[in-house]
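The other protein chains are all here in position, but one chain of the complex has been omitted.
Up next, chain A:
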Amino acid sequence: MKKVIVIGNGMVGYKFCEKLAAHPDFEAFQVVVFGEEPRPAYDRVHLSEYFSDKTADQLLLAGRDWYASKGIALHTSELVTAIDLEAKTVTTHKQAVYEYDNLILATGSAPFVPPIKGADKKGVFVYRTIEDLDAMKAYAAKLKSGAKAAVLGGGLLGLEAANAAKELGLEAHVIEFAPRLMPRQLDDAASAILQAKIESLGIGIHLSKATQQIAGDEAIERMEFADDTHLDVDMLIISAGIRPRDELARACGIQVGPRGGIVVNEKMQTSDSHVYAIGEVALYNDGIYGLVAPGYEMADVAVHQLTDGSKSMAASIDMSTQLKLIGTEVASFGDPFIENEEVAAITYVNKRNGIYKRINVARDGSRLYGGILVGDSSDYNSLFQIYYNAMKLPLNPEDLILGSRGGDSNILGSVLDLPDTAQICSCESVSKGSICKSIEEGTCSDLKDVIKCTKATTGCGGCKPMVVDLVNETLKALGKEVKDTVCEHFKYNRQELYDLIKIKLIKTFEEALARLGSGCGCEICKPVIASIFSSVYMDTANKQPVIQDSNDRFLANIQRNGTYSVVPRVAGGEISPEKLIVLGEVAKKYNLYTKITGGQRIDLFGARLHELPLIWKELIDAGFESGHAYGKSLRTVKSCVGSTWCRYGMHESVSFAIEIENRYRGLRSPHKLKGGVSGCIRECAEARGKDFGLIAVDGGWNLYVCGNGGATPKHAILLAEQLDDATCIKYLDRFLMFYIRTSGPLVRTAPWLEKLDGGIEYLKQVVIEDSLGIAEELETEMQGLVNKYECEWKQAIEDPKLASRFKHFVNSDDVDDTVEFVSLRDQKMPRPW
C-alpha cells in the first residue's frame, strides 16, 4: 500500500480525494487527510449562500460518511505543523507523527490583510470560512439598526462580501484603491456601468481611496483615507487579495516563489519529488490561480501522476470568469484588455439598460482574444468557446455582441460545430466530445443521465444552457426525437395533453394516468393536468385537491413558517370603506400581518391552516370572494382612477378594469395572468407591464398583449387600436383562450409569444382576422368558462368534507406548536430561518 497524506481539506484537497477514489488503482492507496477547519471540505465558491439559504451542512462537498465509505481517514480540526522530508513524516499540533510515501499540499490561501494601523480592532473581519461568516453575523446582530459596513477591496470577492453585508441588514460600502472596480477583470467603461448598477442597489462605491488608518476606541468607528476624507463605519470586511499558505513548505526547505506560493512543475511536483502542491497554494508558471477550476485540474493531474502518469498541466491557464454578482451579470474572458497594432476592441455601451460589451478581435478578423460583458452575459458561453477554441469569426465580428440583426440565431451557429476538445464545463473539465460520446455510445439517453455520468453542470452551473443544447442537438443528429415532454409520467407536451384530455373527455388524474401515462405522477405533471382540467371544464381546485400545486390544494399561499396568507379579490383595486373595515376587523381578530400588495389589494398573512375556513367564512359573509392569489390563474386587473376623477382621463378605466377582472376571475391558465387598464397614455396602471393591457385613446382602447414585470420584464405589444368595449372583450377572449390552449406549462404570455412562429403578426391574424377559423370556438369556450365560475372558497367552507382538509393533525385538534412568530413594527412575522 502506498501511503498518501493530504494536508488541507478544502475544495481542491477534497477534489483530489474524490478523483483518487474514483481511479481504478485506488485500492493500492492508503489515504490520510488533515484539515485545520472543524468540518469536512465545503463549497467555498458558494460561501455567501450561507447568509441566504444554505446551512453549513448543505455546503459540504461530501459528508464524513463519504470519507469513511472510501476508507479515507479524515482528521478535521487538526493542523499539520511540520514536515520532515528526510524521514518522510508529518507532525500535527497534537504531536502525532504520520509517515507518507507521497505528500499532497493543498493548504489553499489566507486572506491578505494589508498593514494598516488599526486593522486589529474589533469589528474587522476577513471573508473566507464559515467561522468568519458566523463571527460577522454575531457582530452585525449586536449593531444598532442602520449600522454601516465597509468592504476593503472592490474585486470579485469584495463585491460579494458587500452584498453579504447588505443581506445582514447593514448599509454597505466598498472601498477600492484602484480607480475602478474589479481592476483585474474590467476596464474603466465596464467598471462605470457596474458601479452605477451596484450603487442603484444601495451599495456605496468609493474608488481611488488609500486607507491610512482604522480609527476607533476598541472597536472600529471610522476609516481614514490618504486624501483626508473619512467614512464612519461600524464594521469592516477586508478583501484585499490572498496569500498562499506556504509556511509549512517554506519551513522544511521546499522551494517557494519570491512573492510566496509553492513552486510546482507541470506534474504538480514541488522541489521534492515525493511532494505535490495543488490549488491556491501552488505557484505554477509564475502564477497563483485564485479560482476553483484550475485547482480541480491540478488535483486531476496529481492523481494521474500518482497512478498512471498520463496527464500533466496545460501550459496556459484560463482565468475567464463569470460572476454570480448581486443582481447583475458580469463576465470576462481571455485577455480582457488587449489592444494593439494587431488587435482592436469593439465595444457596445448602453447606459440606459446598464449594458457594456467588449470583444478584442484581431484586426484581420481572424480570431477573438478576449472580452468583457456587464449587464448581459447571456452570450458568455458562446463567446468563450469561440475565443478558447480560436474559432472562425463571422464576417462582421460586431455581430458577436450586437446579434446578426436579421434574426435571433445563435452566434455560434450550431453547438455541434464546436471542436470535440472544446471544454464545456470548466469546473469539472468536461469536453464537448465526452458529452456527445456519452450519448452516441448509448451510455446516456438524456440530460439527466449525462449530468450523472459526466458531472457537467454540477459546479457553478454556468454551462447548463450549453449542455442542454448539446444533448438536444446530439439526440436530434442521431435521429432521436427530442420532445418537450411534461415529465417521466407523460410522454406528451402540454398542448398534446390538453387536446387529448379534451377529446377523450378525461376527467380525473387517475384516468389520465391510466389512459395517457404511467406510474404515480409527480409534482410536475399533477399541477399541469389539474390546470388543464380547470381550463377545459372550469373545475375549481376543490375537485381534486391532492393533484393541485401545494398553494392551490389549500387555496392559499404557504409562508416560510408553514402558515398561509389570505387575499380576497378587490376587483380593479376599488374598495369601499365598509369592506376595508371588515378586512381590518378580521385581521385584528385573527392577529394577521396586513400589507397592501403590488396588485392593488390587501394581503393578510400568518393564518394557521385550521383558521383559513374561519377567516374566509367571515370574509365571504361580508361579500368578499377568493382572489386566487395562490393559483396560476387571473390575478388582478390593475386600474388607474380614469375619467371619473382624473382631469386627463379619456375613458372610465376603473369600471372597465372591474368588468374585465370579474369576467376572467378564477380562470386558470398555464401561468398567472395579470391585466391593467389605464385611462390615458400617461399609463398610471402600468398596463403595458401586464399580460394584457388597455390604454384609453381617442376613439376607444388600444389593446396590448404579452407583457410582464417579474424576473424578465417585457413591455406588452400593440395588438389592435381604437377598439370599443365589446371588441376589446372579444379579442381578449380569443387571445386568452388561444394562449391557454397552446402554451407550455409555466410559460407566461411573453415567452409564449416569443416562441410562437410568426410572432405578433401571426397572433394578429389568429385573433383579429381569424386565419385559423377558430375564433368563434375560442369565444364560445371562454364564455362557457365564464358562466361556470364559482368562488372556490365558498365551495370549500360550505361542504364539510372539503373543509376537513384544513386541519393540522388528523388525530388531534391540537395546533402545530412549532410555529413561532416574532414582532415587527407593531405586527408579527415568522421567526426567521
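Some points to look at:
We adopt the following convention: a residue touches a chain if its C-beta (ideal position, glycine included) is under 8 Å from a C-beta of that chain, and two chains touch if they have at least 3 such contacts; residues count from 1.
Going forward, contacts and distances are computed from a predicted model.
Hidden chain, UniProt protein name from the list "proton-translocating NAD(P)(+) transhydrogenase", "Aspartate carbamoyltransferase", "Dihydroorotase-like protein" or "Nitrite reductase (NAD(P)H) small subunit": "Nitrite reductase (NAD(P)H) small subunit". Among A:86, A:120, A:769 or A:814, the one in contact with the hidden chain is A:814. Residue A:553 is the one among A:553, A:651 or A:748 that touches the chain missing from this view.
Touch with the chain that is not drawn comes from one residue among A:32, A:45 or A:60, which is A:60. In the full complex, chain A makes contact with the omitted chain through residues 57-58, 60, 63, 488-489, 509-510, 513, 519-523, 525-527, 545-547, 549-551, 553-554, 558, 560-562, 805, 808-812, 814, 816, 818-819, 833.
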